[in-house]
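Every protein chain except one is present and positioned as in the full complex.
Labels run A and B following the written order; every chain starts at residue 1.
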Amino acid sequence: MEIATQLVTYGILMGCIFAFVSLGLSLIFGVMNIVNFAHGEFMMVGMYVTFLISSYLRLDPLVSLPFAGALGFLLGMISYRFLITHILRGPMVAQLFGTFGLMLFLRYLVMFIFGPDVRTISHGLLVGKTISFGWISLDASKVITAGACVLFFGFIYWMINRTKLGRALRATSLDTEAARYMGIDTERMNALAWGIGGATVGVAGGLLAHFYYVTPTVGMLFILIAFATVALGGFGSITGAFLAGIIIGLIQGLGGHYLSELKFTFIYAAYFLTVVLRPRGLFGW
Amino acid sequence: MKGTMLLEVQSLVKEFGGLVANADISLRVDQGEIVGLIGPNGAGKTTLFNCIVGYYKPTGGRVSFEGENITGWPAHRVARMGIARTFQDMKIMPLLTVEENVMVGAFCRTGDRHTAVREAQEILELVNLKQEAHASPTELPIASQKRIELARALATKPKLVMLDELAAGLNPLETKEIIQTLHRMKQERNLTLFLTEHVMEFIMTISERLIVMAAGRKIAEGTPERVAKNESVIEAYLGERYAEGR
Partner (left out) sequence: MGQVLRDIFSFGDRPFIERIVLFVFIAVGLIFPWLVESAYGRAVMIKFLLIALFGLGWNLIGGYGGQVDLGQAKNVGFGAYATALMMLHWHTPFWLTVPVGMFFATAESFAVAYPMFRLRGHYFAIATLCVALVWKELFVFWDWTGGARGVEISIRPAPNFTYMQFGEVGYHYFIFGLFMAQFLFMNWFRKSKLGYQLQAVRDNEDAATSLGTNVTGTKVKAYCITAALGAVGGSFMTVYYLYIDPDLVMPLDLSILIAMTVMVGGAGSIWGPMIGAAALIPLDMYLGAWLAGTGHYGIDFIIYGFIIMIIAAYEPKGIWGIIQKMSRRA
């Protein structure tokens, strides 16, 4: 019984974290129907920002979060403006490998500057601390990350569905031309989607750095989890991404407990089955 | 052999969710005929075409070709059966040359490259595109691209060719030329033509018989002269007041 609760709680916790990482991807895909293979690298950059601020400026890593988010935002918008606008004009294959190039570029740029070594953050308000709920003991940083995830999801959901900006974004995603005729600056909407997507995953990265290894290649692992999450939830659905994240977290937690070497196999298999059996995902269009 | 029924459509129905695009359509096309399908926008003409060739699966009804029931067959099987179709939006393969585009059609009937090349060259001669055989189709004018589509369809050695708005975007001279090409094709290859069109001069001139659709149903059938005077047809196109006015 105890193990079960522990596993489920842990699974839900990790699920929130996965969902947090996937939020940006879902947003970008929802608005623009393009998959950003460099999404994991945006997160990785956020992690490095946090690491640098914590190690070199000796500030609490929490302080770095706004900066990680800001850098993510910038990266997203710059990528859109200088890369995506061009590759959208090309064939589908170009769209695919364009963001691949960005992924390689960012990953190896960071590796070149900081080296391939694994870094960790050792000091901080949340680092290494645990919170106890009854007999369950959880990493403080993970709990806070999950909490931040819920906050961000709530905020993005509110923004998309209750604000004028959100409506403009939705209009752009449903029919770009029609949106333009109605006076919406679709270019700005797209850039904004990329910016917000980058910002969310940058912050997610900053939080992740509290308890996960910081290395240039961490992006690849999380992008696959993000794809599985967004596919399961349904490309384009924010709520879907959140719920799917939880599900993936549970799969990984339970699967990882029983067959730890194959825990990622369960995630990949989940993606594959979802996309083959129910391409729309749980809530997508 | 005129008079032998080639294509028969019986009570065809096609629904998309709640929308009924084709309701209870029945028609026939006989060997050697040139039949036109007209109707105002949204009448369901292209939907009907798509149901016949297998691009869509009909919700109800029956399609038979040469006596065989082909309802719901996948499009590539229908093509191999002997029905070719051209597209409104000219789905040319941009990365292949003109000749190669036509060869793809020829490969429907042969597995050998050299036969395919020969076939393609013969057909390109027939549609007056021999010079442009090695050009890239995207560099050619629309009228030529239409002829590539025709050539491609022809290469599959069809018995029935279904043409979807072939004359769209052509000027009167080009329209006349393509009518001549069609007649030539029909003669040489013993074809039956079933076309849908918005350009009236084109379809009225070339069709021996017209079928008129409106709002998903067949509303009239007959020779072009008779159909032009038919009240329901005028009403469908121009509205009640014009029909009454007559």
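Assume a residue touches a chain if its C-beta (ideal position, glycine included) is under 8 Å from a C-beta of that chain, and two chains touch if they have at least 3 such contacts.
Nothing here was measured: the structure is a model prediction, and the numbers come from that model.
Only one of B:N22, B:T47, B:T71 or B:T156 touches the chain withheld from this view, namely B:T156. From the options A:L7, A:L52, A:I78 or A:M111, the residue with contact to the unseen chain in the full assembly is A:M111. For subunit A, the list of residues touching the undisplayed chain reads 34-35, 83, 86-87, 90-98, 100-109, 111-112, 115-116, 216, 220, 224, 227-228, 231, 261-262, 264-265, 268-269, 271-272, 275-276, 279.
For subunit B, the residues touching the chain absent from view are 53, 55, 74-76, 79-80, 84-85, 87, 91-96, 100, 103-105, 107-114, 116, 152-153, 155-156.
The definition used in the following text is that only the chains that are shown with their structure count from here on.
Mean C-alpha positions place subunit A and subunit B at a centre distance of 50 Å.
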